[in-house]
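Removed from the display is one protein chain of the complex; every other protein chain stays in position.
On to subunit A.
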Amino acid sequence: MRRYSMFAVAREALRYHAGWERAWRSPEPKKRYDVVVVGAGGHGLATAYYLGKVHGITNVAVIEKGWLGGGNTGRNTTIIRSNYLQDASAAIFEKALQLYEGLSQDLNYNVMFSPRGLLMLAQSEHEMRGYKRTVYANALQGVQTEWISRERVKELVPIINLDGPRYPVLGALYQERGGTARHDAVAWGYARGCSAMGMDIIQQCEVTGIRTVNGKVQGIDTTKGAIDCGKLAMVVAGHSGVLAEMAGFRLPLESVALQAWVSEPIKPVIDVVVMANLVHCYISQSDKGELVLGGGIDHCNNFTQRGSWYTLEETTRALVETYPVVSRLKMLRQWGGIVDITGDHSPIISKAPVEGIFVDCGWGTGGFKAIPGSGWAMAELVAKGHSPLAEGFGLNRFREGRFIDESVAAGVAH
């Protein structure tokens, strides 16, 4: 792999940019790999990357039915934060945030991480207490967050209407280190890193079956033929249940649509990320000037990557009330992704009931921010059979009633 640098840019400028190599190879699949990762979203690619980088396991393939990053990773609104409530969550989301802070350097790929600051508005007495509780919990966890007044909210977000007709803004939970990153770049950067270590990323290759012998995984069937593997990591978000069924088990999650949309580009009007979880809307502005907008999930099982009209309507209503400037904007694009929601709104990073299979899923509406931390933990689990960061997120928690309840932190928010 040729490194990207100032010198590379200068060198290529002198020869009509003819010397840039492809960021990753697109090889034909081999007969066998030590580890096969299914799903080339951020979590699958990060899992493969840390398997190689931290654990020295490089005979790895990442199998993707579409194009890499084309699932939720390329559809999300890129909010990054670590202000969760429970200790297990704080640990993994904070690990992810710390890795994000150095990710461009580590990957030698600009992921455009932008810690511009993140606010979660409190618009009821209840929410205010909830967020103050989070601030105290975060202080104990060593995650820096603060409670800010409504006046400070107005300073940070001049376009906000504090006295919305339905719910006035009472204050906010503020994480200064939160922000956004470029979603495609995260997938592409990890893919390039994996390819450079000799791993095979195989796109346009759907997994259609999972072969097991005596309760142990043997390999997978794909649209490009059979591939054997020592271990299998399923990292397919909304399709986790479909993959699990191929291996003969069920997962405690349901797949639903989550939508987002962007406005026409305008001059900078908001330089922080703001989430309003009571009225279900959130907003940030992309580098191109588009307002990036979204709200809550739809309320029925769905695999179509399209969402319901009424969700758009509700979210737009909330946005217009909270930021009147939005009412004058045209919307450019709208899309949906299929997110995998668990009963306690926390992810699953776990051994599966079939020996040799591992699952990383259940990130639901909020897994982009977790990509580096999840990849780190999943790689460790696959390599060593145990990972401190993943410990609380095992499948057994549903049977044992040890939930990691993040319904407040993750309910609407991302």
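We adopt the following convention: contacts are C-beta pairs under 8 Å (C-beta built on N, C-alpha and C of every residue); 3 or more make two chains touch, one makes a residue touch a chain; residues count from 1.
The rule is short, and it goes like this: contacts and distances are computed from a predicted model.
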Practice problem: Choose one: "Sarcosine oxidase subunit delta", "Transketolase", "Electron transfer flavoprotein subunit alpha" or "Cell division transport system ATP-binding protein". The correct choice is the protein name in UniProt for the chain not shown. | Solution: "Sarcosine oxidase subunit delta"
Self-check item: Option from A:250, A:267 or A:384 whose C-beta touches the chain left out
Solution: A:250
Practice problem: Would you mind spotting which of A:241, A:294, A:375 or A:392 touches the chain that isn't drawn? | Solution: A:241
Quiz item: Going by the touch rule given at the top, which residues of subunit A touch the chain that is not shown?
Solution: 239, 241-242, 250-255, 299-304, 306, 308-310, 313, 342-343, 398-399
